[in-house]
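Below are the structure tokens for one structure; questions will follow.
Every protein chain except one is present and positioned as in the full complex.
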Amino acid sequence: MWYYEKKLQYPVRVRECNPRLAKFLIEQYGGADGELAAALRYLNQRYSIPDKVIGLLTDIGTEEFAHLEMIATMVYKLTKDATPEQMKEAGLGAHYVNHDNALFYENASGTPWTASYIQAKGDPIADIYEDIAAEEKARATYQWIINMSDDPELNDGLKYLREREVVHSQRFREAAEILKEERGKKVYF
Amino acid sequence: MNEPLTSAYYDLLEEIQAVDFVLCELTLYLDTHPWDEEAVRQFNHHAKQSRQLKKQYENQYGPLFQYGMSYSSYPWNWKDAPWPWQV
Partner (left out) sequence: MFTQRKFYTPYVSPTDPCPPIRIKSYETPPQLYLGFQPPCLPQYATAKEALYRGTLWPALYSPYESPYKRGDTGE
């Protein structure tokens, strides 16, 4: 089971009400390479992978939920008290008529999250390599959002999240090495 | 808790976030390096530090966990604002 801890993993700050940036950020909330997809991908792969990497998938999957909460916090702060007019100007008019200022698991262009964003091939190598690729894609997405953002305080949080993708990628690369080790070969039934 | 939080709150929270971050990093590292004794020692040292800081935090600002992972004062204050995204 899981326990909720009533704190963020990292101090999230944003400088100003800016629904346009929220529209871009939602990509990392409900997009293909976003934090929700990451958390669900890793936690789901745990059931069909060798025991020696289950701990890593559990812990990275859990950390992704902490990142999902950080993204939600950024979107919440960027859109809190934004008027319907401001939402419309930010390109969030269609979002507003469906959701008001509520968050929704969708990507930057408004497509709802779908389980087809994630894979579970059941092959340990295929799954771990998917995870490495997912981390690199999420890192790239953070780069593109940083390139679009002029809010230095928001960018501080985004650079932190980008760095976490780097570390997760490192650990998954190590997991691939662990799966390749000869030690696992001599199992007799 | 409807008055705005003080800078002392943010300082203590930041201290907890820093110590817990080291624990997060060491957790992932140890998942692939279970035999690194020095890292295990550092992990346990920070785990102790984290518990002490959280005890102090909870005495002043209310529980960080529920389902019995934190004690409650009376009345039940787990449900009190502000929540993490609000502070």
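Miscellaneous remarks
Each chain carries a letter (A and B) given by its place in the written order, and its residues are counted from 1.
Definition applied: a contact is a pair of C-beta atoms (placed from the backbone, for glycine too) under 8 Å apart; a residue touches a chain by one contact, two chains touch by 3 or more.
In this text, all values refer to a predicted model and were calculated from it rather than measured experimentally.
Interface residues of subunit A with the unshown chain, by the touch rule above, are 10, 139-140, 142-143, 146-147, 159-164, 166-167, 169-170, 173-174, 177. Mapped onto subunit B, contacts with the missing chain fall at residues 14-15, 17-19, 21-22, 25-26, 29, 32-33, 36, 38-39, 46.
What we mean here is this: only the chains that are shown with their structure count from here on.
By the touch criterion given at the top, residues 10, 13-14, 16-17, 20-21, 24-25, 27-29, 31-32, 62-67, 69, 78, 83-85 of subunit B touch subunit A in their complex.
Interface residues of subunit A, counted against subunit B in their complex, comprise 3-12, 53, 55-56, 59-60, 63, 69, 72-73, 76-77, 167-168, 171, 174-175, 178.
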